[in-house]
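Apart from one protein chain that is not included, each protein chain of the complex appears where it belongs.
Moving on to subunit A:
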Amino acid sequence: MLAYAFKRLLHVIPVAFGVSIVCFLLLHIAPGDPLAAILPADATAELQAQMRALYGLDRPLVIQYLLWLLRALHGDLGLSIATGRPVTREILGAMVNSFILAGVATLIGFSLGSLLGFLAGLYRGSWIDRLASSIAMLGVSVPHYWLGIVLVIIFSVELNWLPATGGGTDGSGGRALDWSYLRFLVLPALTMSVIPMGIIARTIRSLVAEVLAQDFVQALAAKGLMPRQILRHVIRNAAPTAISVMGLQLGYLLGGSILIETVFSWPGTGFLLNNAIFTRDLPMLQGTILILALFFVIMNVLVDIVQSAIDPRIQRN
């Protein structure tokens, strides 16, 4: 088990290296000038050249990449061109907000999704299945940014129960675990939870139905096991795939959602990334994409390791 985990972790290195090259180069190939964000539109060519030199953008791309990589290995992702603030600090601050949002959305999405999927799979073909499947279908089909806007209209504008935008801070910088903070979280978290809820419900439904149709379930029933005991076996057999799907969904959620965070002005990585895209803030874009991509890679490795712990056949393969 440990050897397997170690081997999987080793695979991260070349992947991370590849990710760093791709995210660095792609952004340099993309049109636009990062200095446009900080220079007045009619800045002279001389001033532009000076600023280009100041930010090292006049050096050969390979040198820029190597210097960036070297600094990144030391945890320094440089300074944001648009704001002048350290990229690492900005990303970490935003990640905390995205993690909080993703955590709550995960809790809602996974719980509801598992429950709906399990019920639908268990009572396949019944009205329960049809109802649960419809909800799941709605979850994956409704554009979540649209849902977010509708929720804002109902709960913020119409009923005035919940705030429409913002990260829940009043300027004091604190995040007290009370209603004054949590009320900012409700609408974005609900909005964010619908897609994973739908995907997980659909996945678990088909897994449960598939496992239930297998011979060993009939054998267990023939052996005289109670339905509750049979269900335990069903869950265990369905778990590896379900965990894999959940892991991927968690990765997506933790990466922050550009659309949801923009609709709600939630100060997470998605909002940060969106701002960085519109200002062509290369260091911020490169840093954020690198961190999020690495996070995704690590999340996949963890899922693999957990899967192998649950299902030893994966290790053997």
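FYI, a contact is a pair of C-beta atoms (placed from the backbone, for glycine too) under 8 Å apart; a residue touches a chain by one contact, two chains touch by 3 or more; residues count from 1.
Just so we're on the same page, contacts and distances are computed from a predicted model.
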Protein name as given in UniProt for the chain not displayed, "Nitric oxide reductase subunit B", "Cytochrome c oxidase assembly protein CtaG", "ABC-type transport system, substrate-binding protein" or "Pyruvate ferredoxin oxidoreductase alpha subunit": "ABC-type transport system, substrate-binding protein"
Please pick, from A:24, A:68, A:110 or A:271, the residue that touches the omitted chain in the full complex. A:271
Could I get the residues of subunit A that touch the absent chain, sorted low to high? 31-33, 36-45, 47-48, 51, 54, 82-85, 90, 93, 143, 145-146, 149, 152-153, 156-158, 160, 163-167, 169, 171, 173, 259, 262-265, 267, 271-272, 274-275, 278-280
